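The complex appears here minus one protein chain, its other protein chains still in place.
We just call them A, B, C and D in the order they show up, numbering each chain from 1.
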Amino acid sequence: MTTPQHSAVRARSAAPAAGAPAIEFVGVNKNYLSHGETVPAVKRTDLAIGQGEFFSLLGPSGCGKTTTMRMIAGFEEPTAGKVFLDGQDVTGVSANKRDVNMVFQSYALFPHLNTYQNVAFGLERKKVAKSEIGRRVGEILEIVSLTGMEKRSPKEMSGGQQQRVALARALVNRPRALLLDEPLGALDLKLRQQMQIELKRIQREVGITFVYVTHDQGEALTMSDRIAVMNAGVIEQLGTPREIYERPASRFVAGFIGTSNIVDGHVDRVEGGLALLSYTAQDRVVVPAAQSVRQGDKLEVSIRPEKIDLHRGVPPVQATGGSVLSGTVTEVVYHGTSTNYTVATAAGADFTVFDQNASNADDLADRGDRVYLTWAPQHSYMIGD
Amino acid sequence: MTTPQHSAVRARSAAPAAGAPAIEFVGVNKNYLSHGETVPAVKRTDLAIGQGEFFSLLGPSGCGKTTTMRMIAGFEEPTAGKVFLDGQDVTGVSANKRDVNMVFQSYALFPHLNTYQNVAFGLERKKVAKSEIGRRVGEILEIVSLTGMEKRSPKEMSGGQQQRVALARALVNRPRALLLDEPLGALDLKLRQQMQIELKRIQREVGITFVYVTHDQGEALTMSDRIAVMNAGVIEQLGTPREIYERPASRFVAGFIGTSNIVDGHVDRVEGGLALLSYTAQDRVVVPAAQSVRQGDKLEVSIRPEKIDLHRGVPPVQATGGSVLSGTVTEVVYHGTSTNYTVATAAGADFTVFDQNASNADDLADRGDRVYLTWAPQHSYMIGD
Amino acid sequence: MNRAKQKIAPYLLVLPGGIWLLIFFAVPMIAMLSLSLQEGDIVHGYRFTGHWQTYTEAISAYQTQIYRSLIYGAITTVVLIALAFPVAYFIAFYGGRKKGSYLFLVLLPFFVSFVLRTISWRQILTDEGPLLSPLRDAGVIGQSFHILGTPFAVIGGLVYNFLPFMVLPIYVALERIDPRVVEAARDLYANPATTFRRVIFPLALPGVFAGVLMTFVPASSDFVNSEVLGSSDTTMIGQVIQAQFLDNSDYPTASALSFVLMLVLLIGVFTYARILGTEDVMKVAAR
Amino acid sequence: MTASTLQRPQSSGTDDAAQLKPKRRITGRGMLHTYTWLIIAWLIVPIAVMIAFGFNDTPGRYNQTWDGFTFKWYGRLFEYSDLTSALVTSLVIAVVASLLSGALGTGIGYALGRYRFRGSGSLNLIMFATISSPELIMGASLLSLFVSAGAGLGPVTITIAHVMFSISFVAVVVRARVMTLDRSIEEAAADLGANGWTTFWKVTFPIILPAIFSGVLLAFALSIDDFIVTAFTAGTTKTFPLWIWGATRVGIPPQVNVMGTLIFAIGVLGAVIANIRSSRQGKRD
Partner (left out) sequence: GVQGQGTQAPASAEPDAVAKFWNGKVKNGTLNFAGWPLYMDPKRPELKKFTAKTGIKVNYQEVIQEMGPWFAKVQPQLSAGQSIGFDLMVITNSFQFTQFRDSGFLAPLDHAKLPNYAKNAGAAYKKEAFDPGNAYSIPYASGMTGIAYDESKTGPIKGLADLWNNPKLKGKVGMFSDIQELGNFGLLKAGVNPAESTEDDWEKAAEELKKQKADGYVRNYYDQGYIDALGNGEVWATQAWSGDIFQKNLSDNRDFKFIIPEEGGTIWTDNFTIPITAKNPVDAIMAMDFFYEVANASTLAEYINYVCPVPAAQADMRARAAKLSGDDKEALLDVADSKLVYPTQAEYDKLHYYVAFEATSEQQKFQKTFEPIVLG
């Protein structure tokens, strides 16, 4: 395949796969017209999703995830910009002519057709030979573990089974990419977890690019190769789960993914790439500082709850190289695997501390206890915006 | 209030509050008649719930939670046995004459009445003076943060708001106990978590006994003072969240609450109250043994994933006093706050290991790595049944 | 291209049926209005003269029948509510797995032609028929006692014929009540009577309203029941209109009366539906 | 003892095993049960009379008093050729009218359920008006139209009228179905390579077909039993109800009872079979 002439335009994060990306957005913009008003749903977006990637779109309700997805599928046309599939410009090509398939949140199975007929639907449209259809449907039903259910109609199957029919119906066409719009949204917790594992397995097995929409951050973290975090029509950050969790690019991302403790203060000193914020003689926060940070600047610092150590007494010497905040425990919640402490700190902010109920862990503190929180500078970071 | 003559009969676990328990079941049994067949829903149960307790009924679908609840509320009468409220026998007293109130899963708000009218309904039935009703409704709406919504009808409110109206409608009557049957079941994850916190706050504020039905173990663990785990009409275990999580009384409880790693083997040696199970020269499990355990017995041992340490090399000396199992990492799932490892062990069973991504934690291992799992004997236990 | 097609699609779909309704529902109303303002006779033809006096004459000649029809319609409706509510209540709350069967039994009359079942009543109630003859022979009733030809017979027939139309919507409304709501009322100290008064009945009201709509209009404009079961003492406006159209060919008078009746009923119906919302009513009507 | 003072909440349909020997008490529920059966009995009385008099060995034309049991009217069912042809007329009109209103009503119902478009409000209003208008007025106004237009009356005008009042019923039923139809099902079809035409015929139509079918059945039932509107639009044409109406004054022959009985039996049988089938389907869910 020739390198398309638009390859100069690149999404913020380079696609991991070689050759043309499976899916590419170039300057895509989408406005809806609603009651005469223009509603911007997706703002100027460049994006490249690699071959075989498990790519997630994560973000709050209304941020434009579905719209993005529907532009890939061809149900919506961008107001501006272009969409490429495998390097080919498909902007303006209608949905039934695009070589990607979608798994709908509600499954959207054809209620009047049985499992076999549902799965065969796409192949029939492509005029694949009968025997070939039979073979491929059988094959895919095996992959999704539905062999023997060919004659069942959708309403005779459980939610999880329906989900897998929907998956099979899309996969059987061997699309360039599979689009999944909150495919597990309607399932209950247990089934949802089971299907997450199943989906991951299937993706590995078929090796097709998955574009996955969810607003469940846990799901996105555990399943994705890369995640795009969207907010108000804009991709705020794009990266691997670890990049996004450990180095959120914005306050929004930090808040949206996991719990973050955020504390602010004025820089007292900048030294060796670290900024020091003092609250009292003992209470201080040390954070890796950007070059531009100067004394007196107001900073916001974010620390994940699992990075913090909680001490009942004055913290040991080795910890004092980093941040120390004293405070009072206001809430202790036992979660089984872990215990969460809420601490009202001297820096003003309430901190959440996550503590694994590990083999060596005793109860760290009770409600009302005076405690000290410490963490290493490298586990905190300044947040932008 | 006089001590009722039945006080000799006590539930398995003593109620924490002094005086008569808020709710007490004595030899309660409930069968339904369905298609001419007798369906035992709750089997011979004794139970005492203390004043001001946050008490949860936890168990799988159909285990009898709702039935238990409905017998407290007076919607069902026990087939045998007696129900006491605050020491008074209320068996046979109809629902409208019992001083407990219920919050239904579907909210069961009166669709033709607005928020104010819904909340005032119970007080009106009790012929409370108009002005007093106004005062109390206003008060309770403030507690549930619904001030200003008085005129809204249920369908003009969000799920969470409806939930709070249902709560206010029950609480405003200052019942002896509040019964909540999966009150958060219909809410989405985020709202659910928010309402959990809210509920806990309200319970603290009003100090009323809450009997809470859920099948979500996480919810039960974080919210309850005590939990009764039910299975097939029987309370399998009753205790604090920690008791139940850390010392499940049965395999059922262990499996139902949290993740458990279960490994079986034959006892090689019993020594100092510890049983030793060897698999290979290095692979062994050491577990506190019951008196009855003899060499050669087959045992099942359970270990929680957060209690296990994972080592890439041969484990350090200090760990070898306990259990050691070698294995291969088959799955690494990054969860943000923690990472979960799945390890295929030499003992045959797949183990899950939970590792907090704490400040000092590096990546412990990658898929395919050969690793060693260790844990202290006291964190494992033999399971019955 | 595609978008334009999407835009005209609904119009293309609606057009045939819409035109049909326009020509055969809306236009006839205009034709009727026009006819009511014409003068002439059937042999020499009618001409439009704007002769509105036909209205005043027709109304003054037949006001008794108009009132009577509205009163019969109202009585029928009230009796229907009273008779149907308990039935709907029983089926909705105690019907259990037999709900469908009970509803089916209630709908059974619909499998017999309207005219035929009304005539069947005539046969049962006739002066020397199976009901009255034994009573007369036993001396329980007088020689000339009769049911046919009385308002009782006519209203009885109306009630009989429209009962399912009242049971059904009330049933649907009651069916929709979440049993938990009823339990909630009991939980909140309401005794059974209060629960009914404060919760069940108010929630059933939309069904009652729909039932009223579905029975009052056809009952007060009916002419079959009063023709078959009534006498000249029970003549309803429907019979007058029918007679003026189909016996006397007095089209202007008939049209004027129809128009008056339509206005009375439709204005009623539309204000009523405005208040309650047409959607609900239509939904029930479609059942 | 305790159980007998208990006021049972209505929700649980089952009896307690605790009430080993439940005393027969007059309960609200029991009274309602009896009452409901009384009403049902009342509803059935005229039907029973109709059926019974189809077996009446009446000598003359006046089938009024019981003269003994016979099957002979079943054998002589088609003796009155005009009655038979009235029945045939009714059937033909019902079939044509229900199919036509099925087609037209489906178009309207589909459009209303699927699209938002200018004029849908007025259309809804007209539909509501046709459903709630007195039949008498619809018949009278149609007659006015036909008379004004100088059109004769007959099977065609009857059919026109029946289609007119059935369209809205079909449309309402179809619209309800289309509105609950998950749009993403059609998108799924497009996603799987189906064009608009294929999507409609392979997916949308089969899914709404049951609704269309019930709409058509409803229209058929409305048409075959219609008397009032038909009376105004029939002219000299006789449908089954009109024939009976005409015959009331001069005696209804037992054949009418027999036909009524047969129609009743077929209708009931059909409904029962449909019900059993749908409940079987329901059980599989």
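Going forward, a contact is a pair of C-beta atoms (placed from the backbone, for glycine too) under 8 Å apart; a residue touches a chain by one contact, two chains touch by 3 or more.
Keep in mind that what you see is a predicted model, and the values were worked out from it rather than measured.
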Since one chain is left out of the picture, which of the remaining chains does it touch in the full complex? C, D
Among D:Gln64, D:Thr199 or D:Gln255, contact with the omitted chain is made only by D:Gln64
Using the touch definition up top, pick the residue from C:Val14, C:Leu148 or C:Leu163 that touches the left-out chain. C:Leu148
For the full complex, which residue in C:Ile8, C:Ile23, C:Ile42 or C:Val78 touches the chain that was left out? C:Ile42
Answer key for D:Gly152, D:Pro210 or D:Gly270 versus the chain not shown reads D:Gly152
Give the residue, chosen from C:Ser36, C:Thr195 or C:Gln239, that touches the chain omitted from the document. C:Gln239
If you put the missing chain back, which residues of chain D would it touch? 60-62, 64, 81-82, 143, 146-147, 150-154, 234-238, 246, 248-251
Extract the touching residues of chain C with respect to the undisplayed chain. 41-44, 61-62, 64-65, 68, 126-129, 144, 146, 148-149, 231-235, 239-240, 243, 245-250
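One rule holds in what follows: only the chains that are shown with their structure count from here on.
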Chain pair that, of all pairs, has the most C-beta pairs in contact: C-D
CA centroid of chain A to CA centroid of chain C, Å: 60
Hey, how far is the Cα centre of chain A from the one of chain D, in Å? 55
Using mean CA coordinates as chain centres, what's the gap between chain B and chain D in Å? 54
In chain A, which residues are in touch with two or more of the other chains? 94
Got the chain D residues that touch at least 2 other chains? 7, 9, 11
Spell out the part of chain C that touches chain D in their complex, as residue ranges. 6, 9-11, 13-18, 20-22, 24-29, 31-32, 34-35, 83, 86-87, 89-91, 93-94, 96, 100, 102, 104-106, 108-117, 119-124, 126, 129-130, 160, 163-164, 179-180, 182-183, 186, 192, 213, 217-218, 220-224, 228, 238, 241-242, 245-246, 251, 254-255, 258, 261-262, 265-266, 269, 273, 278, 281-283, 285-286
Where on chain C does chain B make contact in their complex? 178, 180-181, 183-191, 194, 198-199, 202-203, 205
Taking the touch rule as given, give the residues of chain D at its contact with chain A in the complex, in rising order. 182, 184-185, 187-195, 198, 202-203, 206-207, 284-285
